[in-house]
Every structure is written in structure tokens, then in C-alpha cells.
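Shown here: the complex without one of its protein chains, the others still in place.
All chains are identified by letter, namely A and B, in their written order; residue positions are counted from 1 within each chain.
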Amino acid sequence: MNPYKPMLAKIEKITVETPDTKTFKVVFTDPEDAANFDYKPGQFQQVSVFGVGECTFCLTSSPTMKGYIEFSAKKVGVVTSALHEAEEGDIIGIRAPLGNHFPTDEWKGKNLLFAGGGIGMAPMRSVLNYCLAHKEDYGKITVIYGSRTPADLSYKYEYDEWRKGADVYLTVDAGDDSWTGRVGHVPGYLKELAPSSENTVAVTCGPPIMIKFVLQELKALGFEDENIYTTLEMKMKCGIGKCGRCNIGSKFVCVDGPVFNYKEIADLPQEF
Amino acid sequence: MTDKLREEAKRVLREGIAEMVIGWAEGSAEFKTTPFFAFTEEDCDRLVWNTACVNNLAKYLTDYPKEKKIALCVKPCDSASVNVLIAENKVLRENIYVIGLACGGVIDPIKAADAGTCELSDATAKYACLHCVHDKPEVADIVLGEAERKLTPAGEDMPPFEERRKYWEKEFDKCVRCYACRQVCPNCYCEQCFADRTDPKWTSRKPTAGESWMFHAVRVMHMAGRCVGCGECERVCPKSIPVEKLSREMAKYVKDIYDYTAGMGEKPLLGTYKDEDYDAGVHEE
Partner (left out) sequence: MKLLPKSGVAGFIKELSKTREVVAPVSDGESYAVFKSVAPGETPIIDGSRFILSPRSWFMPGYEVLFETKDGEIVDKTPETKAYATIGLYLADAHALEVFDRVFLDGDKPDPYYNARRADNAIFALVPAKKRWSVFWGMTGNVCDWKKACDVVMYDLGSEFVMEPMTDRGAELTKSLADADDSKKAAADALLARYDEGEVDVKAIGERLMWDNPKWEEVSRKCVACGVCTYGCPSCSCFDMRDDLKCGGAERYRCLDSCQHADFTLMGSGYNPRPGRMPRTRQRLLHKFKYQPEQFGMIGCVGCGRCVELCPVGIDIRKIVGGKETK
């Protein structure tokens, strides 16, 4: 097996999430690839636009969604720009699944708190949908999700589904004429809602500044470092621990991560 | 000479002429020195001047804000680099105190290690020194010492016109595109090099002769009238590609066509226009 060789996949559906983010639903063109493919929530993939390059995305779909995978791409660089120009039916390359995953088995019997901001919802959506599909294994599930504006909220079409199994709280930094919900930052909302830390695991993904303040609030609520999870982001190329780019201390984010709890993160050199 | 240099450096710091003196200090071997930043008079006792002082220290000037008062030790070629930076308004003349050192050539540390001696000779000299065009520091507030040029000047080394393609194809095939030649150059200071841009992609990173040709050709064009021939690019190349040959050829054209020598003018070549300038290709006859 050549770990550098991607599987071919067809873009089946493109959903415009926000002005700069699209979600791509893809299926493997080779039925054998499709049959052998399995993954866990939190794992990531390398997506190739042939002739342009490769880029890292988390699998935002959940393993419980069978027959396809999804990823969300914010338009920032060369590869993501090429993806944003792609059309349904186009062929791309996928190397997946890569990296570790959220320890959903260890979390069984616990309450779950998700605090996300902006595109940070992408990795959390996978584990959230997975846990909702196995609702009987977990306690109370709470979701706090915020973005800069109402237009920047992703996965709007799934909120009703989430609400069937979880308490969903939305907030935006700045509302618009149609926004009737809360206005404010995620950490502030977290402080206000003050969910109990007892028997609870927190997952937070989003912009670094949001994570910084969410962490402060979580600590104030009594969450222990080992019960707070996040996904780290580093530039990656090979995705299999060889090219050396995502090296932080003796860890490689692509192999030992991207999912870390804050106890593990505290032991790393603080350069990520 | 080293004593005189130390004395001058101490004076510069003591009298507040500069906040730091950039010079050379002893390295790990007798044929190796290392750039050194002296902030105190005690630091100045580590400064040295000898034939192993190969670095062009003008490189460090653009690391600091223009307002900073810096004293810089220079050889004649380094002084020309400083002059290019002044002409291009990257450093302010009044904030740079230039300690010029008369120089008869320096050694290439790797050649010296191969030869097992740090005696300056045609065999151990930095290759650019065999082509040196700079007799004395062009820009200097003080010039220390006297030097005699004993090296045998190297002659024309660019292969004849018909053989050049083959020659450079072979050389560029070695290139790994580490861009060390660009990094070490005192006058390559673009914040983002064209070679690093991904959008638009001017050149691919692919280290094949063709793509590397593109990189080196553009670099030489960008250095037209700016390369002073210090040869640091050639010395640093981990594949020992004689990249300086291209710049030297370019310098020849610049001299022939515009009668301009890099680092010797008050204005940059490409920033000035004279009525009699060569303009083939601009105005059709």
C-alpha cells in the first residue's frame, strides 16, 4: 500500500455554508475503496485537487452517515480556492482516514458540552452527530455555537435535528435585521449558561482567541484539563508523520493528533 | 589590526556613535570566523580581523529598523553592499557608522579545510576574491589598515556562448532550490520573494534544471546593477553551483551599456534615467 496515493472520489453535492465556506459531499469512485472505508469522529483527510495541491480537512461527516463523506472548506489559499471553483461531478483525490479520534468510547455515560466558534464547528459536527446517533450511551448533550454574524453560522440545516437530542444555544458577535437570537461571544454565553462540570466532558474548537477565553470559563466551572478536548491545527503535507511539518515537541499532530486534551497540550512546547 | 579594530569599536560604543557593532569573532576553527554583535566594550574584545572574515555583514542591516544606530565592519565589497542599501533607501547613511577594513582577499573556509591551511592563496581564496573589483571601501567613516592584493586575478570564466546552455543546464540540474543564495545576499531583501509566492505562481518549486533556470535567471535580473560581487551566494550554495558567474556576467553588461558599477553610485541604476541610456526594445528605430 502506498500511503501517498490518494483514492479517487467524486464531488456529489456542494453546500454553501457561509459566504466563504462550502461543504463538499463526496463518494469514492472505486466501490472497493468505498466498502473498505471506515473512520472515527475527529479523524482528518488530505484532499487533492490534482495539479494544484493537497490540503488538510477534518472529516465533518459522522461515521454513522454511511456511503459518503463530507468536509467543509473555507476559502483561504490556493487549494481551497480551487475547491471553491469545483463543480458537482468533479473528481478529487482523498487520503483518509488519518490521525487519531475523539475517545467516544471513554466518554460513555458522561455528559457532553460542545463549545464552538465559526468553522471550528466542522470537527465538532462529526463527533456531535456520532454521539447523537448513539444518544443512549451519553448523558446530557449541550451545544454552544457562535460566529461573527448570522451568515457565518454553518450547518444551519441540521440544527433542528440536533435539538432533538441536545440543548443547542446559538450566539453571534453582531446580529442583523433578521436575527432574533442572542448577541455576544461564546465564552460569555458559556459563563451565563454555567453548565455543570460534574461527570462532563467539554469539547472546544474555534479561533485561538475564543478557545483561550472558553478555557478560562471552563476552568472556572471546575473542568479538569483532561476532560477538555480540542483539535490542533498545524500545516501538514504528508499526513503520516514523515514530512516533519506538524511536529510539536515529540508529537506529530497528524499521527498523535489532531485530537488532544488539555493535559496533553500543557506538556507540549507552546508553539501551535 | 585586530587591536585597532577593537579600539575603534570601543570608541564607537563609548561615544554613543552606535548602539552595537557588527563585526566578526573567532569561530570554531582557525579558518572560520562568525558574525558577532558587540553591545558592550567587553564584547569588543572578541572582535577579530583576519583573512577568515568572509561574511558580508551588510546582510544584517535590514534586520533592524532604520532608526537604529549601528556600526558595521566592512570589507571593500561589503561596503559596496551598504552603498546599494543606502541608494535604495533601505538604511540611512547617518545611522550607520561604517568601519572599513582594507582587504587583500579572504579565504573560503571549506576550501581551506580541504587544503588543511588557512594561509591565503589562490587555492584557498574565496572565489569571488579572484574577481574582486573593489580596491577600497566605497563608503566608510574610517578605513583601518592597508592591504596588498597578492591573489592572481581569475580570467574570464563564463563558458563560450555556444556552450553556455549545456553548461548551465548541468549546473542547474544540481540545484535543490533551497534559496540559500537568496537568503545570504545582503541586497535580496524583498519581504516576499517571487519564488515563494503561490498565487500567482511564478515558478514551481520543482528542482529540475528548467524550473531552477527560471529562478536563477529572475534572480540575476533582479540583481542587475545591484549585485556587488561579494560572492556570498556562491560560497553558501550547498551544491557548489557557481551562481556568481551569472551576476558577474550581468555586471559586465551593466558596465558596458550604462557605465555603472553596483555599489558605486549614489542612485540605483534602475532608478535613474539619462537621455543617452541604451533603449533598444523601448523605442523602435
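We take it that a residue touches a chain if its C-beta (ideal position, glycine included) is under 8 Å from a C-beta of that chain, and two chains touch if they have at least 3 such contacts.
This one's a predicted model, so the numbers in the text were calculated from it and none came from an experiment.
For the options B:His134, B:His216, B:Arg235 or B:Arg248, the residue in contact with the chain missing from this view is B:Arg235. Checked against the hidden chain, the listed residues B:Asp3, B:Asp114 or B:Asp135 yield one contact partner: B:Asp114.
Those residues of chain A that touch the chain absent from the view are 1-6, 8, 48-55, 76-77, 79-80, 91, 93, 233-235, 237-238, 240-245, 247-250, 255, 269, 271-272.
Within the entire complex, the positions of chain B that touch the omitted partner chain are 27-29, 32-37, 55, 59-60, 109-110, 113-114, 170, 174, 176-180, 183-184, 196, 204-208, 232, 235-236, 238-242.
We take it that only the chains that are shown with their structure count from here on.
Separating the centre of chain A from that of chain B, both taken as means of CA atoms, is a distance of 49 Å.
Across the interface of their complex, chain A is touched by residues 198-199, 201 of chain B.
The touching residues of chain A, when paired with chain B in their complex, are 77-78, 81.
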